[in-house]
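Structure incoming, see below.
The complex appears here minus one protein chain, its other protein chains still in place.
Let's turn to chain A:
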Amino acid sequence: MSLESQHQVHKAVMTSGHALKIPELKILQSDGTPYPDATLPDIDQELALKIYDTAVFTRVLDERMLAAQRQGRISFYMTCIGEEAAVVGSAAALSQDDMIMAQYREQAALRYRGFTTEQFMNQMFSNVKDLGKGRQMPIHYGSNELNYMTVSSPLGTQIPQAAGYAYGQKRAGKEAVTLCYFGEGAASEGDFHAGLNMAAVLSCPAIFFCRNNGYAISTPTAEQFAGDGIAPRGVGYGIDTIRVDGNDMLAVLAATQQARAIAVAENKPVLIEAMSYRLGAHSSSDDPSGYRSRDEEAKWREHDPVLRFKLWLLAQGWWSEEQDEALYDQYRKEVLAAVKVAETLPKPAYDTLVTDVYDTVPEHLEKQLQATREHMDRYPDHYPADSGKEA
């Protein structure tokens, strides 16, 4: 019996929890050649090279900064390895006016927007030049200028916020959308339900982008949900939904380009589920060997999204192995040099302890800062000397 003829029945007939089969968009094969019947997204050489440049930078940044964390130079790090296509491919489909609300594993999107190597370092070393004034843990980036909302640790909180932000964009009459990234683990939070339902009911031009990478720290997806991933939930909320191969740069780009067109033209949300694999550890505080096999990781390494895209670029004649080596070399030097500068800069001034709690510093916080300063003056050796003592 077809689904349609089941709409009216007079006997109890259950619709299976797996009745909805959402297909997965794939454009590039693992050898970098497109599937014969695939439709390529809107992409030219300039865009393709900017995408690749961003992916390579991200890979180098991750490799170097994980090493810096191991050496104790920064307190914490999280890599994007294996998910570069999901993140860069989607960011490349947006306009610079679109707001990006990230979870934390989307530094590649921020790089695509133009965040400089120095800015990354200043945040990670929480020095005086950090836009966030050294208040949050490493990798909690944000930039008003680049329309990249400051990252926060609580999972899923940005999802209903994206609905509200997009609603405001719609009312302001701008042709802009909000793209909201989150992992498949975060999609189990109540805020996922709240955000998607609100965006659908209130017609918000938001793109909800789920990075389904197989794990939430040590928890495999089989312990995260019983249904067919995240995508069918979008259909349940009345949201246009697409599942895409998250290791396929062109498929992610195509899906997001189409999602943005729908969001702008029809003022409604779209859900994208990108199927990928978290090749690295969850964070610098995690060791995945405790919960998954090396074989499994090796299998996914064969589907390296950066390599697949590079093979396509080579086949297009837009890139060469020599250029590739030079680019990696350039970024390794650039990142290392930036580390050396950032780690020598002083910490933010002590008055930043109390500024920005409110728009102006209230009296009780002025007093608390004053007391802290007087205390530190009595014990100058006990507190870090490299902090900027003046405002």
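Keep this in mind: a contact is a pair of C-beta atoms (placed from the backbone, for glycine too) under 8 Å apart; a residue touches a chain by one contact, two chains touch by 3 or more; residues count from 1.
Just so we're on the same page, contacts and distances are computed from a predicted model.
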**Complete:** Among "FAD-binding protein", "Light-independent protochlorophyllide reductase subunit N", "2-oxoisovalerate dehydrogenase subunit beta" or "Cytochrome ubiquinol oxidase subunit I", UniProt's protein name for the complex chain that is not shown is "2-oxoisovalerate dehydrogenase subunit beta"
**Residue among A:32, A:164 or A:236 that touches the chain left out of view** = A:164
**Fill in**
Sole touch to the unshown chain from A:26, A:73 or A:193: residue A:193
**Request:** Decide which residue listed in A:41, A:82, A:132 or A:305 touches the omitted chain of the complex.
**Result:** A:132
**Asked** Residues on chain A that touch the omitted chain in the whole complex?
**Response** 99, 101, 130-133, 135-136, 140, 142-144, 149-150, 152, 154, 157, 159-169, 171-172, 178, 190-191, 193-195, 197-198, 201-202, 355-359, 362-365
